[in-house]
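And now, subunit A:
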Amino acid sequence: MERLEFAFGAGQPTLARTVTGVVASGDLEVLLEPGAAGLTSIAVQTSVDGYGATWKALLERVFADGALPAARIEINDNGATPGVVRMRIEQAFEEARS
Partner candidate 1 sequence: MEQMNTQRGATWLRLLANGAAPAHDSPSVKACDAQLAGQPARYIAVVPDPAGRFPRARAGEVGLVEGWQLARAVQEVVAMDREAAVKRPIVAVIDVPSQAYGQREEAYGIHQALAGAAGAYAEARLAGHPVIGLVVGLAMSGAFLAHGYQANRLVALDDPGVMVHAMGKASAARVTLRSVEALEKLAASVPPMAYDIGNYASLGILWEVLQVSDPAQPNEVDLALVRHTLEAALADILQDTARDLSGRLHGKHRQASRRVRELLATQWEAAT
Partner candidate 2 sequence: MTTHIEELLQRDSFIERSARSRAKALLDAGSMRELAGPFDRLHSPWLAMQQLVTQADDGVVVAKGLLAGQPTVVLAIEGAFQGGSMGEAGGAKIAGALELAARDNRRGIPTQAVILFETGGVRLQEANLGLAVIAEIQSAIVDLRRYRPVIGVSAGTVGCYGGMSIAAGLCSYLVLTREARLSLNGPQVIEQEAGIAEFDSRNRALIWGLTGGEQRFATGLADACVQDDTAEVRATLVGLFAQGLPERHRSERADDFLAALARVDTGTQSTPADVRTVYAKGAQ
């Protein structure tokens, strides 16, 4: 099990807090809360060690343009593929908007 942390520049804080997904095999849960304006922080807990670079690359693709609202994000991952990770993050922001 590995813990990873990331931070990205962001916009105004997200309005709602949401939780999406479950820590099932091949899946993950994403907790999303409003963050301080301008900053998105992400704490990852993952069952699979050694994929720090993959996480970094994926999260950069999602957050690096700073367009998403500022959020405090917690990810509890049980071996999801990058595609599923991305889907759950997008789902979380989608729910926060609605």
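Per the selection procedure, all candidates are chains of the complex that A comes from, given by their letters.
Side notes on the structure shown:
The working rule: a residue touches a chain if its C-beta (ideal position, glycine included) is under 8 Å from a C-beta of that chain, and two chains touch if they have at least 3 such contacts; residues count from 1.
These figures come from a predicted structure and were not determined experimentally.
Among the candidates 1 or 2, the one that touches subunit A within this complex is 2. On subunit A, the positions that touch candidate 2 within their shared complex are 1, 17, 19, 22-24, 27, 29, 31, 33, 45-47, 74, 76-78.
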